[in-house]
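This is the structure, below, for whatever I ask next.
Every protein chain of the complex appears in place save one, which is left out.
Here is subunit A:
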Amino acid sequence: MLNPDSVGRTFAGAESVTVSQSEIDAFCAVISEGDTTVAPPTFSIRITLEQSQEILSNPEIGLDWSRVVHGDQRFEIKRPVVAGDTFKCSSTIESYKVAAGNEIVTVRSDLHSIDELVVSTWSTLVVRA
């Protein structure tokens, strides 16, 4: 079970992540996107899901990632992600409830490049009973 004290708190990712052109190219190739000058709108999930997994798997928070199913996803994109962007990720547990034994957690992750907020993502994760 998720530690209820963690709800509403914001956790900062430990490391910065720099986006490479080859990562954008590979993502574009899967969906046959020919323009690789900017990242496709869902590209940032590559960073936020990994970072929030690392953050939320912390024993202090206690999310059991092995039973997680992705419920909802939302992106707010202030400007497109480009190669060379270096992001710090922070994740906030915005809401938490238990329904029919399943835990439902909404995590907001913000990607900042220095002081600029570039993308916010909201992932609703269902931890199956």
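Operating definition for what follows: a contact is a pair of C-beta atoms (placed from the backbone, for glycine too) under 8 Å apart; a residue touches a chain by one contact, two chains touch by 3 or more; residues count from 1.
By definition in this document, contacts and distances are computed from a predicted model.
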Out of "Branched-chain amino acid transport system ATP-binding protein", "ABC transporter permease", "(2Fe-2S) ferredoxin domain-containing protein" or "Dehydratase", flag the one the UniProt entry gives for the chain missing from this complex. "Dehydratase"
Touch assignment to the omitted chain, from A:Val38, A:Ala83 or A:Ile104, lands on A:Val38
Per the definition of touch given earlier, which of A:Met1, A:Ala14, A:Ala29 or A:Val98 contacts the omitted chain? A:Ala29
If you put the missing chain back, which residues of subunit A would it touch? 23, 26-27, 29-33, 35, 38-42, 45-46, 49-50, 69-77, 79-80, 122
